[in-house]
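Below is one structure, written out as structure tokens; the observations come after it.
Note that one protein chain of the assembly has been removed; the remaining protein chains are unaltered in position.
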Amino acid sequence: MHIVVCVKAVPASTEVKMDPVTNTIVRDGGASVVNPFDATALEVALSLAEERRRAGEQCRVSVLSMGIPATEALLRDCLARGADGALLLSDRAFAGADTLATTYALSCGIAHLAKQWGEPDLVLCGKMAVDGDTAQIGPELAATLGATCATDVREVLTCGAGAVAVRAAVDGGTAALELPLPAVLTLAREAAQLRMPSIAGVRAAAEMPVEVLGAAAVGADTARTGLAGSPTQVVRSFVPESQHESVAVDGTPAEQALRLVEIIEGVA
Amino acid sequence: MAGLVIDAERCIGCKRCERACATVGIEVVDRLARPTEGCVLCGACVDACPVGAISLVRDGAAQSDLGAYHDIWVFAQVDRDGYLMPVARELTAKAHELAAARGCEVVALVAEGEFADDAAAHELIACGADRVLRAHDERFALVDPELLASWVCALARARRPEIVLFGATPLGRELAPRVAAELKTGLTADCTALSIDSETGLLHQTRPAFGGNLMATIMCPVHRPQMATVRPGVFAAPELDSSRTGAIEEAPLDADVQPRVRTLAFERATSSSSIAQAKRLVVVGRGIGSKKNLPLMERLAELLGAQIGCTRPLVEAGWLDYAHQVGQTGVAVAPELLVSIGVSGAIQHLAGISGAGTVIAVNEDAQAPIFGAAQYRVVGDAVEVAEELVAALEARGSAGTPPSASSAC
Partner (left out) sequence: MARDNAQALIHTFDAEFEDYARDESRSRGWAESISFPTDEDEVRAVLRALAAEGVPVTVQGARTGLAAGAVPAGGHIMNLSRMNRYLGLRKDGEGRFYLRVQPGVVLLDLRKHLSARDIPASGWDVASRAALDAFAQAPVQMFPTDPTEASACLGGMAACNASGARSYRYGAMRGHVSGLRLVLADGDVLALRRGEARACGRALTLTTEGGRTIAVELPSYRMPACKNASGYYVADVMDAIDLIIGSDGTLGVITELELELMPAPAVTWGVSCFLTEERQALDATCALRERLSCASAIEYFDHAALEILRAQRASGAAFASLVEPPEGAGCCLFVELECASEDEAMAELSLVGEVLAAVGGSERDTWVARTDTDREALTFFRHAVPESVNMLIDERRRTDSAITKLGSDMAVPNERLHEVVALYRATLAEAGLEAAAWGHIGDNHLHVNVLPRDAADYAAGKELFARWAREVAAMGGAVSAEHGVGKLKRDFLKTMYGEGALCEMARVKRAFDPAGMFGRGNLFDESLLEGGA
């Protein structure tokens, strides 16, 4: 079985502040981390692989990311935790990608991995990325790969014999779904908690290669990647008003209560 | 040449771009900004530049036949019991408003089981649809995003809508990206505002990112259709106008399409769950005075559709169970709305509510640290304010209740 886990590097802090003098956004260009939802996907992959290996099956977990060169360190950390290999798609031609262009690049990466390790049976993603919050990559990948798909998966019930069964959030509740492989799953945080690496894992990962490839190396058409391949454009971004001010609600208790009702309705 | 272009004549080397960048993707050397290998072309620096020296230059290919696309489509979702979901009404009404600005028709798409009647279609017309495309098919008796995507894509390819809107429900959040990928077009998730740009006629889609810390307005200029999802409850529910008329057209699903995913079981969501997952929370502290005021707070929580949490002293005093304790040593919570009543805001407590969206704090002490974590501060007697709030909510009837359980998922 071949499991591909798609991970994204996101800023360690998603806090956005406004510079009060210049009225522009200030972001801490600091550390990045593996998107927490993707960390869950990695754990699900690692546990499934362990289970399949115990059942005597060969199993490989490949980690795939598109990102800046510094993302390599995060992929190495995934290796320390038990992934078998890592591929980083890094190229100026990938920059500025929206979800469609990202999906295309990832699908090229998956095709590259498939040449070495066979077509993936499962592609696992986080339910969403904490910096973009779009939750689109998983279903877009499924459509692109022609795979079945389950989103917001809370639990993987069984896996094997050409199908995977999951419990996923659906309208009105949760459903147990059976998906023929290959399948794309997007994982909710509650599905698992990523294990920590062991000393042995950290030491082994230090010696393992992280494959870093550009657009040409994975056969990507650069008209479909990055900014050029992105149908959507950000016209402007801004910090919402309410979050950097504390508003006093004055008046008599009755007046305060009426104002609170308005505020509460605004939140809904 | 596509990418980040810096006008050396304009750049003053002020480094605001550096500070706005989350990926160390731009640096100022010798008073001139330049992109580094960390640049992901996100455009944050473009907005931050005070002198307009930075721009994103694109050279992507445009679709050649943009003019052939027209009308605004709404995917109108029905729930498990066959009823039109509120978000479908909200979107149809919004589409009606956008169509007026754009000068086009509103088309609602509804896929139902084989025994469905005309109720949903009529309702959609009453909400503002000019035309309803529908399929009554046994394959739609169970919700299957893959089948629905195939249906929507086939219709879109044949009829070329300019805009397609989906509810950001669990189904919509899977269906819309599938459709976008197949049609190779853009999609903006979870929009909180939609408008038609008066100059270009393009759809402006505004959405939160970074957990709501940042808002972005997005458009899709040279690909069609322009697609967006919208969370339930974001747009107002319309008044139904039963005098409106519209066409109802059968649009059958391709006979060759067969479901691949099997639903083995379905479990309906129950309303009571842990405070960690609660979308709304009422958190009470020592300031509510005595245990006898607890029922009042519980009533308030009920009216708000909220769970109840409390501070550590209340648990220690035995007023509420440990499962209700919010804070570093209790449960960390991240509701969209947190109404904090009579909580002074010990550090341990504040650490546990840092993930909350909107915080309303009620406390007698104007200096209470809880106000530092609140967007709205109410200085006053906790019990008095709570009593008035309960009265106001009761007077409002159901207006204060949150979106239905299904859409809150």
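Each chain carries a letter (A and B) given by its place in the written order, and its residues are counted from 1.
The criterion applied here is as follows: contacts are C-beta pairs under 8 Å (C-beta built on N, C-alpha and C of every residue); 3 or more make two chains touch, one makes a residue touch a chain.
Quick caveat: nothing in here was measured; it's all calculated off a predicted structure.
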Which of B:82, B:313 or B:357 contacts the chain that the document leaves out: B:313
Which of A:58, A:116, A:158 or A:198 contacts the chain that the document leaves out: A:198
Of A:77, A:98, A:121 or A:140, the one touching the omitted chain in the full complex: A:77
Interface with the unshown chain - residue positions in chain A: 12, 31, 33, 36, 39, 77, 80, 193-203, 206
Residues of chain B (touch criterion as defined above) contacting the omitted chain: 274-276, 286, 313, 322-323, 325, 328-331, 346-348, 351
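By our rule, only the chains that are shown with their structure count from here on.
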Chain A - residues contacting chain B, complex: 11, 14-16, 19, 22, 24-29, 32, 67-70, 92, 95-100, 103, 130-144, 148-152, 165, 169-180, 223, 226-240, 242-243, 245-249, 253-254, 256-258, 260-261, 263-265, 267-268
Touching residues (chain side chain B, partner chain A) in the complex: 2-3, 16, 18-25, 37-44, 47-48, 50, 56, 58-61, 77, 79-80, 85, 143, 145-146, 149, 169-171, 173-182, 184-190, 204, 208-223, 233, 260-269, 304, 336-337, 339, 357-358, 360, 371-372, 374-381, 384-385, 387-389, 391-393, 396, 399-400, 402-403, 405-406, 409
